[in-house]
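Here the complex is missing a single protein chain, while all its other protein chains stay put.
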Amino acid sequence: MAIEGTTETRAPRIRLGMVGGGSGAFIGAVHRIAARIDDHYDLVAGALSSTPERSRQSGAELGLHPSRVYDDFKSMAIREARLKDGIEAVAIVTPNHMHYPAAIEFLKRGIHVICDKPLTSNLADAKKLVKATESSDALFILTHNYSGYPMVRQAREMVARGDLGDIRLVQMEYPQDWLAEPVERSGSKQAEWRTDPARSGVGGSTGDIGTHAYQLGCFISGLELDELAADVHTFVPGRQLDDNAHVMLRFKGGAKGMLWCSQVASGNENALKVRVYGTKGGLEWEQENPNYLWYTPLGEPKRLLTRGGAGALDVAARVSRTPGGHPEGYLEGFATIYSEAARAIQAKRTGKTVDPAVLYPTVADGLKGVTFVTACINSSKRNGAWVKV
Amino acid sequence: MAIEGTTETRAPRIRLGMVGGGSGAFIGAVHRIAARIDDHYDLVAGALSSTPERSRQSGAELGLHPSRVYDDFKSMAIREARLKDGIEAVAIVTPNHMHYPAAIEFLKRGIHVICDKPLTSNLADAKKLVKATESSDALFILTHNYSGYPMVRQAREMVARGDLGDIRLVQMEYPQDWLAEPVERSGSKQAEWRTDPARSGVGGSTGDIGTHAYQLGCFISGLELDELAADVHTFVPGRQLDDNAHVMLRFKGGAKGMLWCSQVASGNENALKVRVYGTKGGLEWEQENPNYLWYTPLGEPKRLLTRGGAGALDVAARVSRTPGGHPEGYLEGFATIYSEAARAIQAKRTGKTVDPAVLYPTVADGLKGVTFVTACINSSKRNGAWVKV
Amino acid sequence: MAIEGTTETRAPRIRLGMVGGGSGAFIGAVHRIAARIDDHYDLVAGALSSTPERSRQSGAELGLHPSRVYDDFKSMAIREARLKDGIEAVAIVTPNHMHYPAAIEFLKRGIHVICDKPLTSNLADAKKLVKATESSDALFILTHNYSGYPMVRQAREMVARGDLGDIRLVQMEYPQDWLAEPVERSGSKQAEWRTDPARSGVGGSTGDIGTHAYQLGCFISGLELDELAADVHTFVPGRQLDDNAHVMLRFKGGAKGMLWCSQVASGNENALKVRVYGTKGGLEWEQENPNYLWYTPLGEPKRLLTRGGAGALDVAARVSRTPGGHPEGYLEGFATIYSEAARAIQAKRTGKTVDPAVLYPTVADGLKGVTFVTACINSSKRNGAWVKV
Partner (left out) sequence: MAIEGTTETRAPRIRLGMVGGGSGAFIGAVHRIAARIDDHYDLVAGALSSTPERSRQSGAELGLHPSRVYDDFKSMAIREARLKDGIEAVAIVTPNHMHYPAAIEFLKRGIHVICDKPLTSNLADAKKLVKATESSDALFILTHNYSGYPMVRQAREMVARGDLGDIRLVQMEYPQDWLAEPVERSGSKQAEWRTDPARSGVGGSTGDIGTHAYQLGCFISGLELDELAADVHTFVPGRQLDDNAHVMLRFKGGAKGMLWCSQVASGNENALKVRVYGTKGGLEWEQENPNYLWYTPLGEPKRLLTRGGAGALDVAARVSRTPGGHPEGYLEGFATIYSEAARAIQAKRTGKTVDPAVLYPTVADGLKGVTFVTACINSSKRNGAWVKV
């Protein structure tokens, strides 16, 4: 296990700012815990709300120095870039439509960006953000947090080293039920912006959770999508964005797959699941029991690989903090993305080469995600015609 | 529980013949056990193999009187129809292509037919068989055995009485792995005929297991398919029939669904699973743990309903033999189809009305199944275009 | 798979009688189904109730010829022994206190006995029954049905061949909840006799389910008990027999174990579970999901062995009827005891040696069970002192 990674922690902590994530926001608090778990960051600045007053109040609650709490992200980018001890990295945890305008302000000032997914609310912004990142010296890390789970890392490694042979099938699903009723009209702030095209973008369930499932399927299988056919639908009357999608996928090289994401499947909390099958074996992983990975070598009994257990590989141990049987969860997986980012940022700081084991989703993965959402919507508009990506 | 159903058993056992199912056949033995479990049948005659000698040998092994063992199904139909104590019903357990020619010989002589699925190897035969059944005084029972499981019955009843509200989604999957390699070329008789278009028909995995999943999804949800889009594929080189299919479905009334069937998904033995979600709740059922049914009323904790447990309904108890916690399995579910058939046949025998609770798949369900397979193949040929059924 | 075991079925069916098991009795119907599943028996006679009228009515319902329905077991034993085509074996499925008096009537007339457990309601009867069996030419089979499950057979074989090394621990538990309230006073016939010392004997939960857990722990581990210490208790006020027992066990050779049986553990239907740990690995098996066996070779990932799957041994396949993923249940496990008995009886009939693979619980196992119950009660009376067995 790499608990606190000894020598790593000697590096001074990274000074971190945050855009969005004021009181009551779910994902902002998650990012802050994730940044603290492995102790690579100090949160020192924030533009925590689109309302200046709420930003200041949230800053006080978080114990930020008032001089480092900003009314808006642009002021923050400008001033922090000038400070001697200004932030080195910023976490962007706003609704989707603000990812792009916020990110470019920091990228162009050389401040590393750690941004929530999906990358942007539309494809044009996503492409511009890729370019902005290419022109910047700063790093761009996308928090597809599920790829931080140790057994997801292990799954990817097992596929990469050939344990499954040639991949034939990638089955992805991500059902939830929290939007089975129109809760966006009864006061749920989380539901409000996630079902609002102006803030979320073209995709509803496809953008919010479909992108996670898609990213994870590709992350584990190592495959690239070729084309897809989608039947995207809104079940709850009056809702403006999709709350369910059925997608058939064809990957380059001949593998096939399906993806189902839903926010109206009663009885499912956050049931992300990825299954990969190849000529020599199969793997199955579920987010709600993330410490386990089922592995079946073709013609042999099924094995339950556990994080920290006998079958765990180095790639899993490297991002684990506790022994087997002491479950790590969602926050630790998220923390791994932050810690991988820290390793890259610290290497950058000292001009060293990043350890090749370091792995995090990038702006390019973000573009793939937005491309996926766009393709789903386009295919669906054309009655499920195959759309190349 | 309806163990042996007391008064029912007083009716004399039904004299049963069998076509196919000689030594070494898997499904023939299953049918025979299923017929015995609730004691409604006596197996008294058979044309057990396409090879007369093997038929005779199998008859001897089963303890049939030599005079009732036939070289072919036609001789059997002719002679048994004339016998005073000839068979009242016949079980047809041959490869698919023989279902039609065998069935009509018995139907036209007034002998009830209990036939394995899929109904026929092609749509034309299926339609003719529907007509033949309509013209006959005999009953036609199709052994979609999974609809005999008590908790499947319960699921159907819960949907019917509105526990789930309006149905939005039906997710069906049926992965297996036994054909992940070309075992049809290394001596597996089961694999041989199931991958041979001449004996199986147009569908491989779609016909063999896809029809089961489709029938079960419709049986539970009570929905009728409107159209489907399919990506049907053969992964194992040289195989003549599909071994994997991804299907998107649209039901009449607006519900949607997906169906995945595969014979190449390593680590899956017989993992048929149906999930149904409505405006008021969700249900999940898995064939490999058939005594359980997960039920979530929207906004309440998930419940694990068990066969024989506190939440079991009469429709489940009616087809159960043991108390909760004493698991029933595949053979008991299969036996229920036989026993339902027996109740219908016995009612017919005495001119009584069949108990309205009696439920079994019919020739009409069989036509739907073959229509489904045909639509999958047609859609796939047209690159996944939507095909009306 | 040994579906209907081809050549075996050529032997004429065994003529079977039944003592007890009239309408409404749970276990009688189970025995009859178990006897039918593999087609080795014909039920031809019965003394189905202690009330002659009910015996006759039940006989009619089961389709027995009136001349073969008896008012009491003794008349049945006497007359059937004289008939040319009289019964060859009898199933005794009465409450416990009648096992002994019924069994000896058949044993002394050379009729094989298939008897429900526990062997008898007290130790003295148990010892006399062992002697009676020794003096008889007939076989005595005790239906500890759980030892008929294929994966239980596999577990036993894996221990025997050394896969687990030296056994250190045997953990047995058998919680139920059906007696959590005094249902014996509100009309449950099953509860009535099971909580009545006159019919059940000295043990309540210990006799009814503790004996099953104990038998299974010994069956799998191959160990012999040396001594035990028990805390036996009755939680439901007014109940005359124990409804919960905690037992610590020491086996010959140094292994240790625990056994918990309870009829008042809300949420448990029939949750029999046995876990065995040795110097080289561990095994875990649960009755409610009987087709699975967890196996962990020390220092390797856990494996899920499945009935019919890649890791299934011959001893499991030998008593299986369906392929992996097609679950067998309680009735099939029970049927295996009947079929093993049939193989032994048929060998006896023809003077052949019984296939050494044939395995069923005997009168000696029954004595061990009653000894176990008696030791539990005695230890508990002495405040949990260790009692040698």
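Note that the chains take the letters A, B and C in the order they are written out, and that residue 1 is the start of every chain.
Here is the rule we go by: a contact is a pair of C-beta atoms (placed from the backbone, for glycine too) under 8 Å apart; a residue touches a chain by one contact, two chains touch by 3 or more.
In this text the structure is predicted, and so the values were computed from the model without any measurement.
Visitor: Which of C:S55, C:Q171 or C:T371 sits in contact with the chain that's absent?
Guide: The single option touching the absent chain is C:Q171.
Visitor: From the list C:P12, C:G63, C:G253 or C:G267, which touches the chain that is not on show?
Guide: Among C:P12, C:G63, C:G253 or C:G267, only C:G267 touches the chain that is not shown.
Visitor: Among C:E181, C:E224 or C:D355, choose the residue that contacts the chain missing from this document, as touch is defined above.
Guide: Residue touching the chain left out of view: C:E181.
Visitor: With the full complex in mind, choose from C:G201, C:G282, C:G329 or C:G366 the residue touching the hidden chain.
Guide: C:G282
Visitor: Under the stated touch rule, tell me which residues of subunit C contact the chain that is not displayed.
Guide: 164, 168-169, 171, 177, 180-181, 229, 231, 233, 235, 244, 246, 248, 250, 256-258, 260, 262, 264-268, 275, 277-284, 294-298, 302, 383-384, 386
Visitor: On subunit A, what residues meet the omitted chain?
Guide: Per the touch rule, subunit A residues meeting the hidden chain are 3-4, 6-7, 9-10, 12-13, 23, 26, 29-30, 32-33, 36-39, 60-63, 176, 268-271, 287-291, 306, 308-309, 321-332.
Visitor: Taking the full complex into account, what residues of subunit B touch the chain not shown?
Guide: Spelled out for subunit B, the touching residues are 295, 299-306, 309-311.
Simple rule for what comes next: only the chains that are shown with their structure count from here on.
Visitor: Counting shared numbers against all numbers at the contact of subunit A and subunit B, is it over half, same, or under half, different?
Guide: Comparing the two copies, subunit A and subunit B contact each other through largely the same residue numbers, since over half are shared.
Visitor: Please identify the chain lying most centrally, where each chain is represented by the average of its Cα atoms.
Guide: Most central by this criterion: B.
Visitor: From the centre of subunit C, which chain's CA centre is farthest?
Guide: Between subunit C and the rest, the longest centre separation is with A.
Visitor: Centroid of subunit B to centroid of subunit C, CA atoms only: how many Å?
Guide: Distance between chain centres, rounded to whole Å: 34 Å.
Visitor: Distance between subunit A and subunit C based on Cα centroids, please, to the nearest Å.
Guide: Subunit A and subunit C have C-alpha centres separated by 55 Å.
Visitor: Could you say which residues in subunit B touch two or more other chains, in rising order?
Guide: Touching at least two other chains: 268.
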